[in-house]
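Excluded from the complex is one protein chain; the other protein chains are retained at their positions.
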Amino acid sequence: MGALSLSQLIDLVVGGLAIGCVYSLIALGFAMIMRATNIIHFAQGEVMMLGSMCGLTSLWLLPALPLPVVIAVGMASSGLIAVAMELAVYRTLRRRRVPIMNIITATVGMSILCINAARIIWGSEPLRFPELFATTAYDFGGVRMSPQLFWIMVMGVAIMGALQLFLKHTPTGLAMQAVAQDHEAAQLMGANLTRIMAYTFAISGMMAGAAGIMLGSMFFAFFEMGFITGLKGFVAATLGGLGSIAGAMLGGILFGLIETFSTVFLSSAYKDGIGMILLIAILLVLPSGLVGLWQKRR
Amino acid sequence: MAALIALPWIEPDKFALHVLSLIAIASIAAMGLQVLLGYSGQLSIGQAAFYGIGAYTSAFLTAKLGVPFPLALIGAGIAAAIASLLMVPITRLTGAYLAVATLGFSIIVYLFIKNEEWLTGGSYGFIGIPRAELFGYVLRDARSSYYLNVGVGAIVYFVFARIEGSRFGRAINAIRQDADAARASGIRVTLLKSECFVIAAFVAGLAGSLYAHEVRYLAPNDFTFWKSIEILIMVVIGGVGSLAGAILGAAVVVGLPEYLRAIGDYRMLVFGAILIATMLFGEGGLAALAATLGRRLHALAMRLILKPTASRKAAP
Partner (left out) sequence: MSAATHGEGLLEVRAVTRRFGGLLAVDAVDLAVRRGSVHGLIGPNGAGKTTLLNLIAGVYRVSSGFLRFATDDITRHSTAKRARAGIRRTFQNLKLFGEMTALENVAIGLHAQTHAGFFDAVLSTPRHRREERGITDRSMAVLQFVGLAGLAQARADSLAYGHRRLLEIARAIVARPALLLLDEPAAGLNVTEAAHVSDLIARIRDDGTTVVLVEHHMDVVMRVSDEITVLNYGRRLAHGTPAQIQEDPVVIEAYLGRAGETDRAQA
C-alpha cells in the first residue's frame, strides 16, 4: 500500500504488460475458435501447457537452442496438437451435428486427457526453464527493465502483429475472416471449410504455444499450468468481447494489468478474485465485452 | 424405486453404499443445473460456488452453533439461494458471457473459502462436522445415510419432474428456444431466468449440506472450478434436458473413477477419453442412448417371443 515510486510503477506496468501479452495470446486462440466454430475451447490452456513442455524438452535435448527456436518449437508443437484435436474429435462432432454443449464438453474431456497425459509423461513436479534471457537489467535512459519482460513484450507484440498481417493480407487469412462472419456465404464463395477450420486451430494453437514458452520461462512448466491460465485467457477473451481479435488482445493486456496492480493494493490471496469482480462489473455495463464500446452506438 | 429401497440389504458393503450416497448427492446438484441449462438454457460453470456455500453453511450451523441437521439442511439451501441473488443482475447475459460471469463468481467463493480461516478453516479444512441426525436419531451407519441422501434426491427428482408441462416449465422452455418470442408473449424473461438460478442454487446448497455430513470434512479443493465442470459434465453426459439423464450422468461421473481406481495413474486419462467418446453419441446423451437400447432390447425380445408362434403357424 501507500504511494508508489516511479520506478515501482514502471515495474508494475511492465510486469502487467508482459503477463498481459501472455493472456492476450491465449485469448486470441479462444476468440478465433469462438468466431469460427462457436465453441468455448476449454482445452486451450492445455494446448499452451503442452507447447511449454515440448519447448522445454527441446531445450533438454539441445541445451544451446536460441530463444526464437525454442519459441518456434513451442508454437509448432502446440499448433500440431490443436490441429490433431480438431481433426480427430471436433470435426467429427460437428459433422454429426451434435449440440454445441456436447462439443464444449468434449473440449473439457480433451483438457482432462491432456493434463493427465502430461502428468504421466513429464511427471507432477514443476519444471524450471533454463535461463533464456540476459540477467542484467536493460537501462532505457534511466528506466530499468528486466530483459525477460522486455523481450516477452516485444515478441508478444510481434506475434500478434504478424497475425494481424496474416489475417488482413493473405488469401487464407481473408478466407478465415469470411468463414468467421458467415459459414454458408463463405462456402458459396469457395472457401474450403474443413481446411479453414484446421488453419484456425493451427493458428490458435501456435498463439498458445508461444504463450506457453513465455509463461514457462517466467515461472516454470507444470502439468496443471494450463488450467488456471487457460481460464484467465478465456476471461480475457470474454472481457474483450468474444469473437473479436482486437478485443481479445486488449482484454488480455487489461487483465494482466488489473491482476498485477491488484496484488499491490490488495492481499495477494484475493489476486484472482479482483479480476473476476472487475470482469463481472464490466460485463454488467457492457454485456458483450469491450467491443461493445465501439459497436454499441450502431 | 423399490430397487433403491431394497439395495442396501442386497449390497450391504459400506464403501459401495458410500459411493451410492455420493452419486445421490451429485445428482441433486446436477438436477439443479438441468433446470438451469436443460430447461431455461442458461450455461453456468459456477455451480460449485453454491454447492460450497451450502456445505460450509451446514457445517458451520451444526458444528459451531449446534443447529439440528434438518434445519441446517434447509439453511444451507437458503444460504445458497440468497447468494445466488447476487447473480441476478448477470442473468441478462447470455451464452459464454454468462458462463464466464458464473465462473468468476465461483472463483471468488473459492478464494473466500480458502482464505477466511476463522470461518471455514481455510486450507486446513473444516473438521468435526457431526453426523446427520433426523428427529433425534443419529444416522450412524452407511445404510441410514444412504437412505437420507437417496431420499432427498428422490424428493428433488419428483419436485422437478412436475415442472415439465406446467406454466412455469413451458415459459422457461420458451425462453430457451426463443427469448424474443417469449418476451413478445409477455414473459418476464429476466425474472424467470433468475428464478431458475435461485432454484438451481438452492438444490446445489442442499447437495452441499448432504455432502458435508456424508464425508464430515470439508476442504477448499472440493469446491474448485473442477467441481462446477464435473456437475456440467454430469448434465451433458446424461443428456441435456433430461432429469433422469442428470442422475445417470452423476452415476457415471462419480462412479466411473471409483471403478477405474484399479488402473491408477491412467484413471483420469481413460475418463477423459470416455467423456469425449460419449459426446459422439449426440443430442440425448446417455438418457437417449439408454432409451434406444431399451427399445432395441424390447424389439429383440418381442421378436424372440413372436418367432416361435410365427414359425409354428408356417409349419403345417
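Labels for the chains are A and B, by order of writing; each one numbers its residues from 1.
What we mean here is this: contacts are C-beta pairs under 8 Å (C-beta built on N, C-alpha and C of every residue); 3 or more make two chains touch, one makes a residue touch a chain.
Not measured: the values here are computed from a predicted model.
In the complete complex, the residue from B:187, B:260 or B:291 that touches the missing chain is B:187. In the complete complex, the residue from B:72, B:199, B:251 or B:279 that touches the missing chain is B:199.
Hidden from this view is one chain, which touches chain B at 159, 162-163, 166-171, 173-174, 177-178, 180-189, 195, 199.
Criterion: only the chains that are shown with their structure count from here on.
Taking each chain's centre as the average of its CA atoms, chain A and chain B sit 32 Å apart. Interface of chain B with chain A (complex): residues 37, 43, 89-90, 92-94, 96-97, 99-101, 103-105, 107-108, 111-112, 114-115, 225, 229, 232-233, 236-237, 240, 265-269, 271-276, 279-280, 282-283, 285.
Within the complex formed with chain B, the chain A residues making contact are 34, 40, 42, 89, 92-93, 96-99, 101-106, 108-117, 119-120, 227, 231, 234-235, 238, 242, 267, 269-270, 272-273, 275-277, 279-280, 283-284, 287-289.
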